[in-house]
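Structure in structure tokens, see below.
Removed: one protein chain of the complex. Kept in place: all other protein chains.
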């Protein structure tokens, strides 16, 4: 039985608490938040769970094994550090930390203490992303050409970070999970229209072997879009996360190139288009956070390092830092 | 009565010929193409029209007033120059020319000869773009925040140019037409996967006054997308050119920012979301090229300079050149 | 303060309980269900609410003012009758009763006892139906021509009633609410494929003044569809209840007929099509059941008869009975 404390009971915290609470071999022991009304809601939902306004009590509590840090990014480092120093495993909301330096310190600390860090890259536990990963691993897609995501909607503005830190961690963690090549450079462009932080941005990541990723994030769109195109040598797919019934469509479409023989120029390349069936695989509908919470508890129980560990979190933070730097210089490429 | 010769009867030439042929005060006099089978098709469609394998005959013909150049971009300069030198008005397929220097020479030549140049930015004559322009001009949209276009599909590869020169001229001419601010810098990223030319690219254009444009072009997409989001201070719209019935949807959505008063920090900004009705205006369905061809003939008859003149064509070519330069340096920003 | 008891805590009962519980001037006093596990769930959600396996305790309880009957249709009559006899107001799940005779008895009983009956025609409290009613009442739609609904999906089978009694009450209550003309005849066709009850059916209702309604219900569809077309003389609309963002689209489309003058035959009618803008009004997103529960409490407090009273419920049951009768005779028309 793992006993867990949850720090932060705002937008996402209640989902984290509910999922850990629902596990057989886990006990939700304590919830903390600075806002009394948040604690009231927690108490109403879980009458037997302890609540506190002081996060320091959670990280220091002797009767818990792990802490879930579900607070704004600029608070992650201090809270996770304190938890690790007190011998707790940590589950940290994405993005892992505000800087790569912070992430590195936390990784070191966890290693020294033999504790686990899991970064809450929830999308990696969705049926959709797991299915895409399977299609890539099995070789169905062939070599990947590109990942192109559009993640736009109206609001909800963040008051302390820009749209890249708010929305791009999703895609960056997915890109990190799906793409085997090493990222080489990041270019980000965007603009500030309303509250002093960039409210729309376009990120390109160059990878080795000509793989490229592009992420379009926007807080000022009249419509909500969650669509990703992934192009491979053998198949291409469209992942529309808003389509409940047919989230992923795999197209047997592509281009076959053949060189006509010796002595021929580039203009003699024989290009033929392949247009076959489309196929929409059934996607597992289990709530991603349920799967992830269970995995966290298993990793602790088995002393196993999660694939979405601090190092994975660090890789995402490095891309965020590079994107931010590029954005501040109006798109100057930043090498990774 | 304006007599016109059409050079190039491949993919787009037949549409150009058909539209000039259909005008009351215009006569399609001659069609040329290097390929005998193209001429056979022209002769079948227009038995009374002269055909020739030699474009030089067209530009020099004494019995025509204007020449439509509907050939690959690298041939535009020589053909248009010869036509202008022979006293013909010219209608040139987009993009206007392969370099800005060529465009400038043609503009000078036309000015000296008192001849008109029209660059075939067909999209500017569609009901959709004219409606959007109207919504902007009337002030319905308010100040513009961004223009974000996705123009992707599988194939048709060009063998002599990359995807930017193939697909982006559409959006660049529209951006040039709709956005009143001056473009300041271009950042383009992309990748070459198949035939030696970039087959996907992402272009950002920074304009004055925080306006920004983004264009996503891709020859390797499993699905065809022609969707543009335009965000304004008062309204936002989605233009889906593939939706025959509801091409433009105008959303009464937005964000209202209010500062709470003196002594307050950025965190005290009062953000409220506005979510009202959506409205899809009826779009004029007239074929754009018909309207454009008629306008060309009128401009000649009235000795009037078209708004899509050589100078407009040059502005687009300058953006293409800048995008190409940025693309070759993996996204280095290029000032305009 | 109205004190209410809820009988039936299966699929819909928890929503009814939650909504009455959430009202300021209403107290959820007791919940009953025959299944112990249902009661356990009720107790977990509302620790202070009394629970019982015996519905008879609820209808007889001295400390409650009203009873919500959220059980299978064949049980409605006995439960509602007992509640009324014990002086309770009743809120009855749709369809009101298994026969028109039962409905009439309950109406009489409530009238004699000066008690309110509300039939849970939830859809009448949705933002969508209220907006459509407003468009009709204001004259925006003009005279109505037809109502054509498709309500299909895969499963959930009912084991005691056919697809008409399961799905059609929604549309029949909406039709009863929106259409001012009197229904004259019902024709229903359909087929039994799986479990002995009709699993798909097509219902036509002829109204006075040439108004017609058609309802397509199907438990065996591979896709879920909730789309209604409503044609009026001035406007036509599409209500797609599955489209979260644009539920209702009002089309300025129609046909104008003009007779060319005296002495002309039908063939000389001048038909012209009108195709104008489309407009999608913002729809109130309040949960329908919340609005309805509040209205029930108000009706009791104000001794006001709800518009969705027993008589409205009876009108729907009469159409159901007629449809069922027609269905059993393979579509023979049944006069109302």
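The chains carry the letters A, B and C, assigned in the order they are written, with residues numbered from 1 in each.
One rule holds for everything that comes next: contacts are C-beta pairs under 8 Å (C-beta built on N, C-alpha and C of every residue); 3 or more make two chains touch, one makes a residue touch a chain.
All values derive from a computational prediction rather than experimental measurement.
From the options B:39, B:194 or B:223, the residue with contact to the unseen chain in the full assembly is B:223. From the options C:101, C:223 or C:244, the residue with contact to the chain not on display is C:223.
Only one of C:12, C:206 or C:295 touches the absent chain when the whole complex is considered: C:206.
One chain of the complex is left out; on subunit B, the residues touching it are 47, 223-224, 245. Listed here are the subunit C residues that touch the chain not shown: 145-146, 148, 150, 152, 154-155, 157, 159-160, 185, 187, 189-196, 200, 202, 204, 206, 210-212, 214, 216, 218, 220-223, 229, 231, 236-238, 249, 251, 253-255, 257, 266-267, 269, 271, 273, 275, 330-333. The chain not displayed touches subunit A at residues 245-246, 249, 252, 275-282.
Just so we're on the same page, only the chains that are shown with their structure count from here on.
In summary, the chains found to touch both subunit B and subunit C are A.
With centres computed as the average of Cα coordinates, no chain lies farther from subunit C than B.
Between the CA-based centres of subunit B and subunit C the separation comes to 53 Å, rounded to the whole angstrom.
If you average the Cα atoms of subunit A and of subunit B, the two centres end up 38 Å apart.
Listed for subunit A are residues 223, each touching two or more other chains.
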